[in-house]
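Taking it in order: structure first as structure tokens, then the write-up.
Yeah, one chain of the complex is gone here, protein chain that is, but the others are all in their spots.
For reference, chains read A, B and C in written order, and residue numbers begin at 1 within each chain.
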Amino acid sequence: MRYLPLTQPDREAMLASIGVADIDALFVDVPESARLMTPIKGLPNHSPEMLVERELAAMAGKNLTAGTVPFFIGAGAYKHHVPATVDHIIQRGEFLTAYTPYQPEIAQGTLQVLFEFQSQVARLLGMDVANASMYDGSTAMTEAVFMARRVTRRAKALVSAGVHPHYVSVLQTLTRFTDDQVVTHRPLLTKGAPGDDLADLIAAVDAETSCVVVQNPNIFGHVADLSPLAEACHKAGALMIVVVTEVVSLGAITSPGEMGADIVVGEGQSIGNGLNFGGPYLGLFACREKHVRQMPGRLCGETVDAEGKRGFVLTLSTREQHIRREKATSNICTNSGLCALAFSVHMTLLGEAGLRKLAAYNHARAVQLAERLARIPGIEVVTETFFNEFTLKLKSEARPVLRKLTEHGVLAGVSLGRLYPGVQSLENGMIVAVTETASDADFDALEDAFDEVAAW
Amino acid sequence: MRYLPLTQPDREAMLASIGVADIDALFVDVPESARLMTPIKGLPNHSPEMLVERELAAMAGKNLTAGTVPFFIGAGAYKHHVPATVDHIIQRGEFLTAYTPYQPEIAQGTLQVLFEFQSQVARLLGMDVANASMYDGSTAMTEAVFMARRVTRRAKALVSAGVHPHYVSVLQTLTRFTDDQVVTHRPLLTKGAPGDDLADLIAAVDAETSCVVVQNPNIFGHVADLSPLAEACHKAGALMIVVVTEVVSLGAITSPGEMGADIVVGEGQSIGNGLNFGGPYLGLFACREKHVRQMPGRLCGETVDAEGKRGFVLTLSTREQHIRREKATSNICTNSGLCALAFSVHMTLLGEAGLRKLAAYNHARAVQLAERLARIPGIEVVTETFFNEFTLKLKSEARPVLRKLTEHGVLAGVSLGRLYPGVQSLENGMIVAVTETASDADFDALEDAFDEVAAW
Amino acid sequence: MVMNNQGRITRLPGVEAMPGETWTGNKALMLEEPLLFERGSIDRCGVDLPDVPVVADRLGGLARLAPIGLAGLSEPETVRHYTRLSRQNYAIDLGIFPLGSCTMKHNPRLNEKMARLPGFADIHPLQPQSSVQGALQLIDRLATWLKLLTGMPAVSMSPKAGAHGELCGMLAIRAALDDRGDDRRVVLVPESAHGTNPATAAFCGFSVENIPANARGRVDLAALLARLGPDVAAVMITNPNTCGLFEPDMVAICDAVHAAGGFVYCDGANFNAIVGRVRPGDLGIDAMHINLHKTFSTPHGGGGPGSGPVVFSAALAPFAPLPFVRKTSDGFELIEEMQASGSADYDRSFGRMVAFHGQMGMFVRALAYMMSHGADGLRQVAEDAVLNANYILAGLKDIYTAPFAETGPCMHEALFSDDFLHDTGLTTLDLAKAMIDEGFHPMTMYFPLVVHGAMLVEPTETESKASLDQLIGAMRSIAQRMLADPDAYRASPHLAPRRRLDETAAARRPVLNYRDEAA
Partner (left out) sequence: MVMNNQGRITRLPGVEAMPGETWTGNKALMLEEPLLFERGSIDRCGVDLPDVPVVADRLGGLARLAPIGLAGLSEPETVRHYTRLSRQNYAIDLGIFPLGSCTMKHNPRLNEKMARLPGFADIHPLQPQSSVQGALQLIDRLATWLKLLTGMPAVSMSPKAGAHGELCGMLAIRAALDDRGDDRRVVLVPESAHGTNPATAAFCGFSVENIPANARGRVDLAALLARLGPDVAAVMITNPNTCGLFEPDMVAICDAVHAAGGFVYCDGANFNAIVGRVRPGDLGIDAMHINLHKTFSTPHGGGGPGSGPVVFSAALAPFAPLPFVRKTSDGFELIEEMQASGSADYDRSFGRMVAFHGQMGMFVRALAYMMSHGADGLRQVAEDAVLNANYILAGLKDIYTAPFAETGPCMHEALFSDDFLHDTGLTTLDLAKAMIDEGFHPMTMYFPLVVHGAMLVEPTETESKASLDQLIGAMRSIAQRMLADPDAYRASPHLAPRRRLDETAAARRPVLNYRDEAA
């Protein structure tokens, strides 16, 4: 067994020096009723690398890979080109196989990366301080609502209808057993500004409101100015929490921080990380300096060593579960360290100039595609202002259309029927995302495929 | 341009501190007639990573990949399973992006690997000393003949008809302009022992002979006992040079050293290295201790540092071109360092136990396939004793049959018509190799494909 | 201390390098590296992108105008920045990493390769299900392994890490209690538990009470039994526990908790000690998370990502979260919504706890690892892990204080305390830092809390005997030298990239975001 260094003679010598007769003697504390005497039934025995590879490759081969087809799916996860450098760096054993940096003298590599990551994220989101990552955007959003409660000592969260419905579900699950109150409603596919309920939210924010949660661009791709909402929140003593699921947009759009957000959470997958069928992803979390002691998650800070040299450590850990236990700001321990590294490497390669150009390219391509699709009879482009994603309204239910488009070898988008099951007013909608990976040929293929399934 | 760190302001500042007006001022020595004023015509300008990837992947996609079809091609290059660990290690920047270890204090990693590689190769081939690698098996063989000439001060090399015909061609090319004499002849497809001319060689070796070059297993897969030949060589004062193109065989077959070889050369690709359409490959070169100062190529040796700690350096470089120039034992400089590392990592994973089992498995599978094919009417298995490769004689010309088998999605072997163009007595022959990568399903597919093209 | 743009440690002007020091601050292959923001600038870039087509923008007047302040680097500089930084890390690939409770085992590269197959890495979570049948099959296959290995009837693949798994389990318990209209709210947690246990319970609206350990390092059964009652919703128990000991009363505990109407949540962080030798289901537990990033070797990546699937008893299975994979007659389907399940079995699910379907990338790695080991190999894993820990215990206990060594063998980790250093004034921390100089990552320090100055050493099964012998030899040597000359060890490490770092200063005036001092 290739992963096990002990040989049979090693084992015998070690048992002898421990002073026991056999391995069973080390398992004496296990109640007899629970002792298994043979390997577990129903599972195969050990397998050569070559055969494992063959079997897994066969499973992988059954999936339709994004990179091999015209691909326009977004809605919270985006296919961007990740430079080969990123994957090389994250496979360095010193990054990949290190633990959380508990011994800073021999973990400066990870720690400096985290400090740089935090600094990049804070700038990108326009905030003072970012943490060292959360699991993903959805769990980060829930943590943000809990943090707002700690900061404001209020329990009512207003959630915009433009927030990703999965994110809303997660928040609802996590608040089901607490006395937090989540107020939200179904989105409308309003022509021009689908899912935009800013006016309603401004009207609703009150002295019980801990926070208003809003997504930008929202789930329908719609981009809005959140400054008036921020003003309303602050007037009411509530926090504005902004969710960003496509962080590349921040190379083109005014940041949540600039619009007055108090907490910004995001899904960082777009930068440096692959689609991975949904995970691992990268939760981003940033806030204002004054609230930092209420933040969840790890923080890396600058300090000096005994010789006065600059160095980095995990800090403010009195917020965390290993110190504060049931009084911690969160139960999170393992986070998304390596995904944060991938994000940071990619962001370093981009730099400000690259990010801006990437964002501009995504936007321009999305505008081009929106214009092309708008010309197809039976398709209405609902979203007016957007970054790289917009919503279409078809003249019939979108879910079966998407199924047919898939049969034509095109992954054309996400149906609202899947995201909002049972909501008839939305079932003709579909979300289309356009990144730099979609070529002109892909545009053509999408158009052709729509033509071919034009039964609708 | 992503690989170029200088910005335009950097360039200007640097020109200023050099004290020249512009970049052209640094190219003043170029004759005006040869100065290009614009980028070279006919070539595209710089391209994003994503587009380079797309274009190259399209080319790669046009090739029929060994791993995706039943595959039985050998004849000097073999498809073995290479553990993922090997590729990970050779991609470590410290190995991949280092130069030849000219500064040993900061190259102990490469140097210790080379020392270990040399030790592994010497053991595998059954010899005293191996060098740090040559380009490939064919060039190593030529170098061995030249070395034999230096050692014996004789100029006649007898080359067995069982040696890979490409290797013989290379030797003939390289001796065309020297006064070395190469004696060889066409192989016979003798039933049982194809290409076996040991008796003739024993009869022919004489006082003018510098060396006899023989391959084991030979190009037809035939395995022979070379001890009688070694004896004859040594009696005549000649050296026996043994070529091994499938080094995995040495886990099963008595080594050339044990049979009395004076120089052993080999193609090491089989261990740790992929097929790569023919390169880069790994030339192995080993000899007896007494001849070491006539060896070509780099050697790594053990020594101590100023504190008495063990360390490694390149040594005996007075044999080499950078010291001895026109009197060097070879002109080789860059060799196959990284391929040697891959070989060494894979060999370390195998160890003696693994190598022996791998070899036994290859052999057993080859025997199984040979027995199956022997039962097909119209196919004769010519090779009687072999390792993992044998020669078939079909009832018609093999080259068109192979083309048809390829159309049936099976890469079934190499025709002798391709290796010995124009030699009618061989044109019905084909060489079939069987490694651990061929499954039972592959065996079935090969048999079925033979059935389907049974027009022959 | 400030570095300049050249990555050189700033010195007073005119002062040249001292002997043993260098002008660059580098020490041959130990290289200093400035911050990204010191090396890079907003006009440097390491990517090439196609030209942007000219279109009328549709940003609604919200174009980002102010500078963002993101430093960029060319590709060569980027590679170097991160490669140099990486070399300031210790890692499993370099040597033993005996962090107790963390199961730092070998991370096979096969797993990395498999996780990167485009068929797994390059598929979107919202693709039509017909286009991801292989992915669903893989999840289903892994689920089967986990259920068989634990002897439990159900599993949820959603949780993103161990603590998230705890959340999953405790939410299911809350949902089950609610379902039967039971408003018990107390969760009992042993003193020795990991911090995530009480934190999770609190997150779900439970109130936490500690239960003490007995002198043998196990849950004090009597105290536990005494506390059980109609207000106790659940017990969260770690087995093998965080002292590295098996809870011999586990069956009795489960029986008693059930009899009192509560549930047993088991923290499975230490499953590596028993995989293939004990099925937790046979002990009577109701839920347990499995850290794929511990027992099943997915890499820790300097802090994550992990994956924490939770196995459930029949009593809790109906409350498991959405989504999940179900086998159909001709393939697999992903059940994302209660109403879509078409079965009353699922309509009590507590709902969605994460945006998509869990850590696919980790699933692939874990399954590759499981298939490589097989049922026989996984049993050997547990045996070798336990053997290695006991070998360390035996090799050190004559010098190192080993609080529970008299009670019998340990499981996969050996617990020591710094009592033996008492007279020297040296502590666990000093010992850990001395290990750094010797080329080792230290053990877990000061956890579990039930032992003063705890040192928890978990070698895992992927250490060779030679590696353990070297660790034991070095730890004995350090202890002997500390006892002989304590003052030489108050300020270790001396040879690492940094000397001891001032954590107090870091927390007092937190600097969490780079600020250009020139700006």
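One rule holds for everything that comes next: a contact is a pair of C-beta atoms (placed from the backbone, for glycine too) under 8 Å apart; a residue touches a chain by one contact, two chains touch by 3 or more.
Note that the structure is a prediction, hence the values are computed from the model and not measured.
Of the options B:S47, B:S396 or B:S425, the residue whose C-beta touches the omitted chain is B:S47. Contact with the chain that does not appear here is found for just one residue of B:Q112, B:T184 or B:Q294, B:Q112. Looking at chain A, the residues touching the absent chain are 1-5, 7, 46-49, 51, 83-85, 87-88, 93, 105-106. Residue-level contact of chain C with the missing chain is found at 5-8, 16-17, 19-20, 22-24, 26-32, 39, 48, 74-77, 79-80, 83-84, 87-90, 93-95, 105-106, 108-109, 372, 436-440, 462-464, 466-467, 469-470, 473-474, 477-478, 480-481, 488, 493-497.
The criterion applied here is as follows: only the chains that are shown with their structure count from here on.
In terms of the distance between Cα centroids, chain C is separated most widely from B. The centroid of the Cα atoms in chain B and the matching centroid in chain C are 45 Å apart. Computed from the mean C-alpha positions, the centre of chain A lies at a distance of 48 Å from the centre of chain B. Centre to centre, using the average C-alpha position, chain A and chain C are separated by 20 Å.
Of all residues in chain C, those that touch two or more other chains are 41, 43-47, 49-50, 73, 75, 79, 83, 108, 110, 112-113.
The set of chain B residues touching two or more other chains comprises 2, 48-49, 83-84, 88, 93.
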